[in-house]
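Left out: one protein chain. Kept in place: all the others.
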Amino acid sequence: MIILLKENASEQQLNDLSRWLEEQGVSLHATKGLHQTILGLIGDTSRIDIGQVMQMEIVEDVKRVQEPFKSANRKFHPLDTVVDVSGAKIGGGGLAVIAGPCSIENREQIHCVAEAVKKSGATFLRGGAFKPRTSPYSFQGMQGAGIELLLEAKKATGLPIVTELMDLSQLEYFDDVDVIQVGARNMQNFELLKQLGRLKKPILLKRGLMSTYQELLMSAEYIMAGGNEDVILCERGIRTFETYTRNTLDISAVPVLKKLTHLPVIIDPSHAIGMTEFIPSLSLAAVAAGADGLMIEVHNDPAHAKCDGQQSLTPAAFDAMMQKVMRLCQAIR
Amino acid sequence: MIILLKENASEQQLNDLSRWLEEQGVSLHATKGLHQTILGLIGDTSRIDIGQVMQMEIVEDVKRVQEPFKSANRKFHPLDTVVDVSGAKIGGGGLAVIAGPCSIENREQIHCVAEAVKKSGATFLRGGAFKPRTSPYSFQGMQGAGIELLLEAKKATGLPIVTELMDLSQLEYFDDVDVIQVGARNMQNFELLKQLGRLKKPILLKRGLMSTYQELLMSAEYIMAGGNEDVILCERGIRTFETYTRNTLDISAVPVLKKLTHLPVIIDPSHAIGMTEFIPSLSLAAVAAGADGLMIEVHNDPAHAKCDGQQSLTPAAFDAMMQKVMRLCQAIR
Amino acid sequence: MIILLKENASEQQLNDLSRWLEEQGVSLHATKGLHQTILGLIGDTSRIDIGQVMQMEIVEDVKRVQEPFKSANRKFHPLDTVVDVSGAKIGGGGLAVIAGPCSIENREQIHCVAEAVKKSGATFLRGGAFKPRTSPYSFQGMQGAGIELLLEAKKATGLPIVTELMDLSQLEYFDDVDVIQVGARNMQNFELLKQLGRLKKPILLKRGLMSTYQELLMSAEYIMAGGNEDVILCERGIRTFETYTRNTLDISAVPVLKKLTHLPVIIDPSHAIGMTEFIPSLSLAAVAAGADGLMIEVHNDPAHAKCDGQQSLTPAAFDAMMQKVMRLCQAIR
Partner (left out) sequence: MIILLKENASEQQLNDLSRWLEEQGVSLHATKGLHQTILGLIGDTSRIDIGQVMQMEIVEDVKRVQEPFKSANRKFHPLDTVVDVSGAKIGGGGLAVIAGPCSIENREQIHCVAEAVKKSGATFLRGGAFKPRTSPYSFQGMQGAGIELLLEAKKATGLPIVTELMDLSQLEYFDDVDVIQVGARNMQNFELLKQLGRLKKPILLKRGLMSTYQELLMSAEYIMAGGNEDVILCERGIRTFETYTRNTLDISAVPVLKKLTHLPVIIDPSHAIGMTEFIPSLSLAAVAAGADGLMIEVHNDPAHAKCDGQQSLTPAAFDAMMQKVMRLCQAIR
């Protein structure tokens, strides 16, 4: 961290500030120019609140050099984290494919989709039971009964399951769920993150529509600070001025996040673009960019899906896409 | 709602779609052009899921004419909602001023600030006890003990209090709180909104950093659908490409929201711009634009505040600003 | 400017870099930590290309302390620039009001509007002759003939005129134009800016839809570097994710730009919001925030305007707004 002092900072003020900083456990080096003094902080600055320094009377500006996240930081943990769910892996060089319907609607639907995606090469089954919807008048998911059906499909296919938790009150239903998903709108629901940090279960953390890479990593840090180090990051489109697509897939998130952190990074093209016809192109792009996995919405009858049908692939379209994805993996990974 | 059908839609498909739509309680008028048929829907379309229509095979595009929010819609409730907390009002033509520190830090601080802001004309006292922080390593608020101190300050000054709830597990502390604040990051925490809809207590709902007007109104609708109609909307800056300011205050939200809804609309310039020196200008702008209230961070010692000191006015600066605000109100409101 | 060196920087590399920097006319102070060396640059860094430093092998990061603009910088020119056009002033505490139609359409229209806005208190007349339109199939303006009509209206009313130049090839028509407007889409048309820097005529420079404060100031710097110091900055809405309004008025631009620069700052609420009913609210907000002027579209028959009718006030609506604006000025300015 570097602190620029105002021109008129007095010796006394500088001493006060220096003492306070050293109490935070860092050491200092001051560069005194003709007009301006610059303080360089050496040591672990991740616990220093940049806002608190900023507001001090003699401080003109503060620039962070070291990232404020530690557990998630690749600098301190160079090796890739590999999340292993009974042998199905996310991270470490392979490609995890999480597929299934937006919402679990009934037994036939989830079984039919589960069998189909397994056959095409999916390694995890997804399905929503608790659904965050913009309108209170839209279908809110099958709730606990949906989880039951998902667990049945897991038993039938052997695929580990991923499903979303919206609130801590729903936790009782998640005992046998393999990976808990935190949705984009909950990425900064800090109470939720803290509680999930106490579990022994992988967490799939979606990037908020408006969240920077650093904010995403700080949210992962909330979970990891509690002791749960199995966090999977998921880029699912950010909000920009372009409204033709549902969101804007930030493909750069793949190489950038993989540089900054050792956690696995996957892509959800379905929510990013919101239109089935473009999902294969984006999936191939994600794999080419180095993503550790894909998360894809598949529905046996998209035209009658209770939610997100316009962005759900049919099993046949998913199968065709998977063949291309596999050819791509063989060629460059 | 208007539905554009694809060129090749068959008579049979059109009949199926028409029947389904009529089952949703709307009536239809079809315009058949040479190449394209257009369906106009008449009636209450707020319960029709636009995504579900979009995904139907014969549908090319869907445009919503009627807004999807009902309880919050000014068309159906032309008169302003006035939230009345033991005589202190928000909405209906006056100007509510909610002031106080970002965080409650100790008894002296909150009492000192409460007395000061009351003297300068504030009508509500704010203070954070449960703090959403980007970093798990930052100060997380005094929690329940903070609420206790805030209640003491309420007793001493007679000012009704506003404070933030982050999670339903904290609800037990809020019995004597006058107005519950929902933070920007929780604007789409739908489980939380649903539960707050069952309370008999005004809710101050902050707009998310990347939420549209319509999404904000749909979140208000979640609360109102549960029976709680005392919702106050708060614009607090949105996230844009400009990073000089903390966020970008969307001043247009004032006249636009007041056209779309009967709910009161207030402005929080402190979080919007994040630098004290610009807060008076933005406050005056908000009042001139027609805002029903202001929410301002005031701290007796900003340089040592535990959070947001760089955007907290001193009591003296707040007092000077309030005098200008009052002159402005007299001149044009 | 502060330069952070990589951990493994050799003494030789550090010497080379230091020599190069000193050749650019700045002096250096180095802070050597255990792991990292920090260079602080003292002197005029506005001519140092931050990108060029960034790419050097031993450089980890570069942070600018001093702003890269000089002529436009309030630090070096503390007093407000006042642009004076035959007695009509922009800047320095008063309020300039520039009003008139989006496009000049015919003699009757421009005369009628000119007389009306003058009567209501406008101090400048605007009108477009060369029109930038998104579509090649839309009306492109009356061109040279439009300027002729505008000059007639100037003669009749005595109001100085403001009109847009799109390309240097049009310059021959601008001899008697008082203030030349550069549109938002041309804010970074650097060749145009350079040529305008050689004129002796005030330039009204609109902020681009996607341009930061600093980029706007750097574009003003292009003009001023050529010797033309009469630049007026105009905020006219930026592009964000919110699409209900045409653009998002960045009201914070007023106090922020006025801190950073001595140039006058005006607001164009017509283009910012794009809907007449909201323009008075935004105009009042702009004046309350401290703007040096307003730029307002007024048309005698908005429903038949050839462009931007939906954002043009009638003369009567403009008059009503101006009365409120004046009451506001008396109260707080």
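All chains are identified by letter, namely A, B and C, in their written order; residue positions are counted from 1 within each chain.
To be clear about the criterion, contacts are C-beta pairs under 8 Å (C-beta built on N, C-alpha and C of every residue); 3 or more make two chains touch, one makes a residue touch a chain.
Values in this document were obtained by computation on a predicted structure and should not be read as measured data.
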| item | value |
| --- | --- |
| Among B:I42, B:A145 or B:A316, the residue in touch with the chain that has been omitted | B:I42 |
| Hidden partner chain, touching residue among B:K63, B:K119 or B:R333 | B:K63 |
| Hidden-chain contact residue, picked from the options C:A129, C:L196, C:C234 or C:C307 | C:C307 |
| Of C:E22, C:D84, C:E108 or C:D167, the residue in touch with the unshown chain | C:D167 |
| Per the touch definition above, residue among A:A88, A:I273 or A:L294 touching the missing chain | A:I273 |
| Chain A, residues in touch with the chain not shown (by the definition above) | 210, 212-214, 238, 240-245, 248-252, 254-256, 259, 272-273, 277-278, 281-282, 284-290, 324, 327-328, 330-332 |
| Chain B residues that touch the omitted chain in the full complex | 2, 4, 29-36, 38, 40, 42, 60-61, 63, 65, 210, 239-241, 243 |
| On chain C, residues whose C-beta touches the chain left out of the figure | 46-47, 49, 51-52, 54-57, 68, 132-139, 166-169, 185-186, 188-192, 194, 209-210, 215, 218, 221-222, 225, 239, 302-303, 305-310, 312 |
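The working rule: only the chains that are shown with their structure count from here on.
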| item | value |
| --- | --- |
| Length of the line joining the C-alpha centres of chain A and chain C, rounded to whole Å | 39 |
| Intercentroid distance (Cα basis), chain C paired with chain B, Å | 32 |
| Distance between the centres, which are taken as Cα means, of chain B and chain A, whole angstrom | 27 |
| Multi-partner residues of chain B (at least 2 other chains) | 210 |
